[in-house]
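Have a look at the structure below before the remarks.
A single protein chain has been omitted; all remaining protein chains appear in their positions.
Order of writing sets the labels: A and B. Residues in every chain begin at 1.
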Amino acid sequence: MLLEYLPIAVLLILALLLAGIVIALGHMFGPRHPTERKSMPYESGMRPIGPGTRRMPVHFYLVAVLFILFDIEVMFFLPWAVIYKKLGVFGLVEMLIFIAILGVGYVYVWKMGALEWE
Amino acid sequence: MSLNDLLVNLNLIMPITILTAWACVLLLVDLFIPKERKGITALLAALGLLVALALVISRAGVATSAFNGMIMIDGFATFMSVIFLFSGLAGIAVAYDYLIRSGIERGEYYVLLLFSIVGMMLMAAAADLIMVFLALELLSIPLYVLAGIAVPRPDSEEAALKYFLLGAFASGFFLYGTALVYGATGSTALTEIVSATTSGGVNLSFLVIGAGLILVGLGFKVAVVPFHMWTPDVYQGAPSSVTAFMAVGAKAAGFAALLRIFVLAFPPLAMDLTPVLWALAAFTMIIGNVIAIAQRNIKRMLAYSSIAHAGYIMMALVPYGQGNVAADTVASALFYLLAYMLTSFAAWAVVIALEHNMGEGRDTDGLSLEDYSGLGQKQPALAAAMTVAMLSFIGIPPTLGFVGKFYLLRTVIEGGFPGLALIGLLTSLVSAYYYLRVVVYMYMRDGEPVVRREPWLYFTALATAVGVVVLSIFSEPLFNWASQAVLKLI
Partner (left out) sequence: MEYGLILEWIIKAVLMLLILLIGFAYTTYLERKVLARMQVRYGPNRAGPKGLLQPVADGVKLIFKEELIPAKADKLLFILAPVITVLPALTILAVVPFGGTVNLFGREITLSIAGDLNVGILYLTAVTSITVYGMVLAGWASNNKYAMMGGIRATAQVISYELALGLAFIGPILLASSMSVNEIVNAQGRMGWFFIYQPIGFIIFLIATLAEINRVPFDMPEAEQELVAGYHTEYSGMKFALFMMTEYIKMIVVAVLAATFFLGGYLGPFVDQVPWLGPVYLFIKVFILVFGIIWVRATWPRFRYDRLMAFGWKIMLPLAVLNVLLTGAFIILFPGVIR
């Protein structure tokens, strides 16, 4: 079974090689004259104000956490889908109950406004 | 499995099913209840608990197994479900006014409470290690959120974070233990584990280590030494109504799982595990009681006292491996959990009544011992309730706590561990100091306690205190009921 993944490993190594070659080409042939002006972070030409990294709005964290929750739900769909034809009506009802419980959470999240502003 | 099987199984665990569905619907309904009327959510939650209680009692006496043997609805599960549902009702009663005056009233509090109770009921009925894990997570995660629900307060956030981190670790230990047990016996079902062990051919070292890790995971939940470090900080930081519920519910659920797993699945390992349990029980009783002496904050004091009581119940678990005593182990543990529930809620209801926000004319928050001065004269009813609770904690007749401890000690002596019984007695004696100290402050000091007059709080305090005294008269039939709830191998 591991044998099936070996061609993917070969592809991965070759792709890595390709990316490496691309970057090496750039390094070899590109001129290198760093000046202070060129190395500054780009802020439409003016001197940058403030540090390069500052705190991000916490809303992005919320989006990420919600993504994880619903992605796990999607993961549960996968094995169910593979054997669905054998399960029949029981499978549909089972998944409906699962979706209903997650739907409660989804409605709650929607109503609480976690899906707004971005 | 077919659709019919699914419906039949859901019907078998109807109290759990109904409560889950009720909690989900309540969450949605709560979204449309305006902020001022959140009392409706509390009412609906209590209604749901009453419906579940009615279902549990109406189905008592029928022993079945559901979901291919993963859930066992027997007398044990019924008894524990009754304890959980009552503690849920008491939890809602003490929370109702407390939340409003602390400014943290949210409908989700009651929904989380309901979900936690579902987890606890599932834990008492679980007959498979995976089901125990599922129930463990289901009951813990709402408690993590509830511990942190008083969000602007930093110690509430600290309590939630501590509880969550340590709880997640403990769940990890539990899972690792389950994996080892599965590796050793080839199954996670409790009945199959014991049959695999007795028929031989099992890797005993894996099994013992797995059992030890499971003990660690559950021991965290019930706060035995050395897994007790989170208890004082979490109990103190969390809102008091949450602590009141947590102190009873999570502990009882953890012990339900411990009892079921050890008595059903690990009797053959008794030789290896009993010394460990002995040491755990002894240290818990000693450390819990001794450190409680130094506490001036009543929430911390009650936290350490709950650690000590976990030690007493653990004491009863020690002789679980001996066939004739195992029944008494379970019965006395169940009885003591009932006594502990009533006593604990009585004490915590009074604590919540006295707690007040800083700056209500005082510069304390009502949680240190000095704030109890003069309670005896100003609020005799509350003081009496607190006194009854303290006496029951020590184990002085005519309280239920006395009868409970009596049965626990009898079990230990029957099991042949007189030394442990002696430690239990001595530590109870030591505990008398800090419990009676509260009584002294209430009756023999003068002061002006600031008390919140709230009907449900009073009702809970008085009802549980009365229950503690009155039920001790009917302790014999109660104990018989608990004995019938002894686990049988189905």
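Throughout what follows, a residue touches a chain if its C-beta (ideal position, glycine included) is under 8 Å from a C-beta of that chain, and two chains touch if they have at least 3 such contacts.
Quantities reported herein were computed from a predicted structural model and do not represent experimental measurements.
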Visible chains that the absent chain touches, using the contact criterion stated earlier: A
Touching residues on chain A - with respect to the absent chain: 4-8, 10-12, 14-16, 18-20, 22-23, 25-27, 29-34, 36, 38-44, 48, 50-54, 56, 60, 63-64, 66-67, 70-71, 74-75, 77-78, 81-85, 88-89, 91-92, 95-96, 99, 106, 110, 115-118
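Keep in mind that, in the parts below, only the chains that are shown with their structure count from here on.
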Chain A contact footprint on chain B (complex, rising order): 1-3, 6, 24-25, 27-28, 31
In the complex with chain B, residue positions of chain A that touch it: 89-90, 93-94, 100-101, 104, 107-108, 111-112
